[in-house]
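Have a look at the structure below before the remarks.
Complex shown without one protein chain; remaining protein chains in place.
Each chain gets a letter, A, B and C, in the order it is written, and its residues are counted from 1.
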Amino acid sequence: MAGSTFGNIFKITTWGESHGRGIGVVIDGCPAGLALCEEDIQAYLNRRKPGQSRYTTQRKESDAVEILSGIFEGKTTGTPISMVVFNQDQRSRDYGDIAEYYRPGHADYTFDAKYGFRDYRGGGRSSGRETIGRVAAGAVAAKLLDRLGISFITYTRSIGPVEISAFDPDAIDRNPLYMPDSDAAEKAQDYLEGCMKRQDSSGGIIECIIKGLPAGIGDPVFEKLDANLAKAILSIGAVKGFEIGDGFAAAHASGSANNDSFYIANTGKTAKATNHSGGVLGGISDGSSIVLRAAIKPTPSIASPQKTVNKSGENIDISIHGRHDPIIVPRAVVVVESMAALIICDALLLNMTARLDRICDFYRHV
Amino acid sequence: MAGSTFGNIFKITTWGESHGRGIGVVIDGCPAGLALCEEDIQAYLNRRKPGQSRYTTQRKESDAVEILSGIFEGKTTGTPISMVVFNQDQRSRDYGDIAEYYRPGHADYTFDAKYGFRDYRGGGRSSGRETIGRVAAGAVAAKLLDRLGISFITYTRSIGPVEISAFDPDAIDRNPLYMPDSDAAEKAQDYLEGCMKRQDSSGGIIECIIKGLPAGIGDPVFEKLDANLAKAILSIGAVKGFEIGDGFAAAHASGSANNDSFYIANTGKTAKATNHSGGVLGGISDGSSIVLRAAIKPTPSIASPQKTVNKSGENIDISIHGRHDPIIVPRAVVVVESMAALIICDALLLNMTARLDRICDFYRHV
Amino acid sequence: MAGSTFGNIFKITTWGESHGRGIGVVIDGCPAGLALCEEDIQAYLNRRKPGQSRYTTQRKESDAVEILSGIFEGKTTGTPISMVVFNQDQRSRDYGDIAEYYRPGHADYTFDAKYGFRDYRGGGRSSGRETIGRVAAGAVAAKLLDRLGISFITYTRSIGPVEISAFDPDAIDRNPLYMPDSDAAEKAQDYLEGCMKRQDSSGGIIECIIKGLPAGIGDPVFEKLDANLAKAILSIGAVKGFEIGDGFAAAHASGSANNDSFYIANTGKTAKATNHSGGVLGGISDGSSIVLRAAIKPTPSIASPQKTVNKSGENIDISIHGRHDPIIVPRAVVVVESMAALIICDALLLNMTARLDRICDFYRHV
Partner (left out) sequence: MAGSTFGNIFKITTWGESHGRGIGVVIDGCPAGLALCEEDIQAYLNRRKPGQSRYTTQRKESDAVEILSGIFEGKTTGTPISMVVFNQDQRSRDYGDIAEYYRPGHADYTFDAKYGFRDYRGGGRSSGRETIGRVAAGAVAAKLLDRLGISFITYTRSIGPVEISAFDPDAIDRNPLYMPDSDAAEKAQDYLEGCMKRQDSSGGIIECIIKGLPAGIGDPVFEKLDANLAKAILSIGAVKGFEIGDGFAAAHASGSANNDSFYIANTGKTAKATNHSGGVLGGISDGSSIVLRAAIKPTPSIASPQKTVNKSGENIDISIHGRHDPIIVPRAVVVVESMAALIICDALLLNMTARLDRICDFYRHV
């Protein structure tokens, strides 16, 4: 409902603006007994920290997280975990211009239309810094999922026109774009240099693979696992499209090519010969890896001249200067992973209540 | 949470199985005073009724809706509206085979994995008939939105490899595929004939345009309007992808091309020169038309032979016979529209609480 | 939110009006595998059926329940359970008077104030018949809880000034007032005869004891088990007060008298020497029986003359005739039990997610 709360059982609420006191998140509903410390969170946050390459904003932020509640003797207590990153690099500057006009591709106009006014400093609540809360919470969800044998591989699939043509997981962390194909990463960097010269920006596609999820997770009808993943991913600013499995390509395929045959694996378990479904059938996990993709639009803040309007109702020409990423895709990789982790975690917790025999077993042993 | 409930203020709960007593929906939270009768609902349901063309299942169902509560003297009372379509064509047949094996591309295996067993008759709860409840509720939402000047155009954008290359809204209802391009519709029908001969099936893409929505609707962060639309659309069985505005194409574009310039229209209002955003900026409507697309996978029920497993853990060969659609895209058009209407309706109601000055005005006049 | 939906994991939505087509409920989130048939529901519904004694309305309703979905081969499937009781005794009569004025103690005026108009036939949605949906759902929750060793004893504690002074569980079903004290039941019947002669009505107090609930169920802070029980009980029409354990008497006691000492029982388990707390400490069950009470106001429909206003804004005198209960307490006993069962069921399901070690165990064995 209220926009900044997310999840059902593992529920998070984020707060904070780009140039306010800080950015934070409260997790309500994290199970008790998970070993957790600030370093666990920081490792995730560092993946989205600014200033790490020439393709990301040069704003200086250590983005150091502090845990304010919910941990005792190194473990989660089951009560709310409050985390905060205080803002440091809030340059005092004249925001007057930004306050008066609406930047194309940004939420300036829509915030004014909805609320009557807005915190225009650095984009306020619609800034990319809002994702700090998501990533801090995602780190907790991912650590919990790790205990259940579930892991994530998330990476950049394409930058502008440059798509990966190889898949080497080890390559992902070796280039600033998080691409699993070093050659593609070099080409993409060349492409981005061109964008920057033209004072322009680029978009791209992020792919996330979730391994180890057992079959049977998710719900039919409205709470399908892929439906919840779609919402989670589209809730990230700048995402314009979502695919599960073959996605839009499935719309062009025939049923005989798109169906995944089942077979009995050597382990005796039911398995699928292919994974066109992306690990979900009827909204419920089918035991294969979950495969999803997010389409990210180009950064709307560009230095080249643009036409827009001001609050006085005049047509004006602007060019936006300042510290902006020519591409946000690399920094969004961990955000996509975090949102996916939150959904999977919530679905696993809810799924415990699906079958009476297992409920009876559970309480027999309590 | 529980899978069959959807929405926050305008909330619906659907129930029913393909071969059970019927399919129904309860709307809780519909405002009082909307003129509503069964014909309003029936008009929507008829758009998804089986047996209307040779491309849809020949199952005979009148799908006649009955309103059981919530209407008095021809108007909604503000209390729950219960609607039901009783099943008629439940052929008594031997379901034994289907009970024992898992159809590729269907939810048979995942339902068993989740619940331990399933109602296998006609797909049970995962049948396409489940969407009757969505469409009945969507008809109510759409009628309410019509009172606020909001309308929908929804159609088939592509069938397999055949995409529209013209856009004539009047053509949509003149072909059984609901395509706004009569030539494309003919080619698509040829393509489908081929699919049927090969005992195969096809997918396609549905597009929905929402007109008349004012700027300022939707919420930032997790409850973005496009995020909720994405969830709504992905919750429809067989949908594998979602796009808003330029969608995946935006990932390949540059910022200068993707940004929509604002200008002051002749009316004095702020408008956009283009609509790459698809009518949403930062999760909030920007006053342009909302444009979204859904990728629908090919019908998984095909008559050609397939490999799968049975519940005894054996690899087997099957071929599925019976009354199945070679393509579900045309019947899914109204389902996409219904889900979109539910989201828009809910967002408009919630938005009334966004600004204190408007709240004060509201209660001053009450 | 929307008024007719209740619960989180075990979620119900009720619908229907006193003189409409029927009354129903949809349960979404009932675990799969619970043996369930219409007789299970009917047994509960019969406890609230009208016409069973001279103290209840003589309206003739068989209140026969039909299950429309969610059951397959005699067991719940995990998908929504839709149940309906069709109305039979809808006498065609002139409702004109009731439509025009506001009955004191009823919701006529407040429904008009909220919705602008109302279904005035028999009270519409605010009729006591609305509780049919609650009781049908409560029967399912109670059957599930029975599998977990949890049981209920619910009874009338007082009628007007007549309170029980003995407690014989076997007596409860032997008198039409469901009192566990036969002597008190006789006195109460005498008292009611007097009320009826005076064309007046009476209230009373219902007590519910929940046995077998393990310690540790419920949540701290806002989702305290007793807070949710309070909401559930107050949501029943005519309830004006709620107590857990010693309730208001605790406000007059000293801490030394009110605290319950813990001790180690013969079984080796932690137990309490007394139960002033009513089985809840800090919002979480403490292993003792849950003890709660509901205060029910006298039936507002009385035949003696009353002053009120009509919709034309005139002061008028009325007297209400028709089929009304001089007391609703006996019929409300099963409603209180049903609401309590829904809360306990929901809390037990949610509690499965409280501890990481148990979650890991759960998924290790899946």
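We take it that contacts are C-beta pairs under 8 Å (C-beta built on N, C-alpha and C of every residue); 3 or more make two chains touch, one makes a residue touch a chain.
Everything numeric in this text was worked out from a predicted model, so none of it was measured.
> Please provide the labels of all shown chains that the missing chain touches.
Looking at the complete complex, the unshown chain comes into contact with A, B, C.
> With the full complex in mind, choose from A:K114, A:H324 or A:R358 the residue touching the hidden chain.
Only one of A:K114, A:H324 or A:R358 touches the chain omitted from view, namely A:K114.
> Can you say which of C:A64, C:A99 or C:A215 touches the chain missing from this structure?
C:A215
> Would you indicate which residue among C:K49, C:K75, C:K187 or C:R355 is in contact with the undisplayed chain?
The missing chain is touched by C:R355.
> At which residues does chain C meet the chain that is not included here?
Looking at chain C, the ones touching the missing chain are residues 1-6, 8, 14, 102, 104-107, 109-111, 113-116, 125-126, 130, 158, 160-161, 195, 198, 200-205, 214-224, 226-235, 237, 240-248, 250-256, 258-264, 268, 270, 273, 277-278, 280-287, 295-302, 304, 306-309, 313-315, 350-351, 354-355, 357.
> In terms of residues, what is the contact footprint of the unshown chain on chain B?
Its contact residues with the unshown chain are 1, 8-9, 29, 31-34, 76, 78-79, 144, 147-148, 214, 216, 220-221, 348-350, 352-363, 365-366.
> Could you please point out the chain A residues that touch the chain left off the display?
Against the missing chain, chain A presents residues 1-5, 8-11, 13-17, 20-22, 24, 26, 28-29, 32-33, 66, 68-70, 72-73, 75, 77-82, 84, 114-119, 124-125.
Going forward, only the chains that are shown with their structure count from here on.
> Would you kindly state whether over half or under half of the residue numbers at the chain A/chain C interface are used by both copies, giving same or different?
Counting which numbers both chains contribute, over half are shared, so the two copies meet through the same residues.
> On a CA-centroid basis, which chain has its centre farthest from chain C's?
A
> Where the centre of all protein Cα atoms falls, which chain's Cα centre is nearest to that point?
Central by C-alpha mean position: chain B.
> Measuring centre to centre with CA averages, how many angstrom lie between chain A and chain B?
Each chain's C-alpha centroid was found; their separation is 26 Å.
> Calculate how many whole Å lie between the centre of chain A and the centre of chain C, each centre taken as the average of the chain's C-alpha atoms.
Between these chains, centre-to-centre, one finds 44 Å.
> Could you check chain C for residues that touch two or more other chains and list them?
1, 8-9, 29, 32-33, 78-79
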